[in-house]
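Part of the complex only, each chain left as placed.
To keep things simple, chains are lettered A and B as they appear, and every chain counts its residues starting from 1.
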């Protein structure tokens, strides 16, 4: 796995991670699995992408914007993962994602939103980045972020 | 475990799986655990059972219909599990279910819905099919399916 080299090719710089918004840690490693806390769409310049997804349903975030926000969420997950394991080259497989979309009532195309994160992971890790997944619409997310994703990642020692 | 024989006794035929609705795979195996993607109530004749659950709360799907839909969701999970591991006889234990119900506002009997899946798993795997579980009401599900369930299953090599 040459994930770190891929990141450079893709022109992606992982930013500083923001501190947890509560009594938790960004990641816990147990055996060869890393459990990553629910992460959000941190803007490169600071702040998060917020609002309800689904402009046809009265929300303020379009599907295209939400998909980009899911990619930003993927960047935060990678930041936290590297912070936990040192180098993304240790990744064996992205095992599982739980994608949660802050949906306006009636917006149901949640898989297309979470694809923004999955696409990034496939670009970085190849087919090892194509995980098992659920993509659901939830009532509210912390501080009104428009998407939150948690992940389980298998690593080598 | 004679789960395959039980399926025959129960008269259950596992259908073809539908392709994933996004950039994910139906299942990932890591060590002796299989992580199954969130699955839905695929009708035997095609299509999914859709709508909000709770006819007394303005929804279009009754509790009884939702429970049957959760059983159909269980069938899709078994289909994907067999596709991943070859034979259901390799199952040691259904470890964990996360059941998500597309609730009409005010419908709170989500455990009775997800019992439709758990009942199937107990019929097929015996007490090894009785998992740890959460059963929650979510705001929206992909393409308005009425229930979605993800699972973690322990297998033998």
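Following the convention adopted for this analysis, contacts are C-beta pairs under 8 Å (C-beta built on N, C-alpha and C of every residue); 3 or more make two chains touch, one makes a residue touch a chain.
As the structure is a prediction and not an experimental result, all values here were calculated from the model.
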item: Homomeric complex, total chain copies (2 given); value: 3
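Rule of thumb we're sticking to: only the chains that are shown with their structure count from here on.
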item: Rotation, 0 to 180 degrees and nearest 5, that superposes chain A on copy chain B via CA atoms; value: 120
item: Chain A and chain B: spacing of chain centres that average the CA atoms, whole Å; value: 25
item: Residues of chain B that touch chain A when the two form their complex; value: 21-28, 30-31, 35-38, 98, 100, 138-144, 148, 150
item: Complex contacts: residues of chain A adjacent to chain B; value: 31-33, 93, 95-98, 101, 103, 105-112, 114-115, 118-119, 122, 130-139, 152, 154
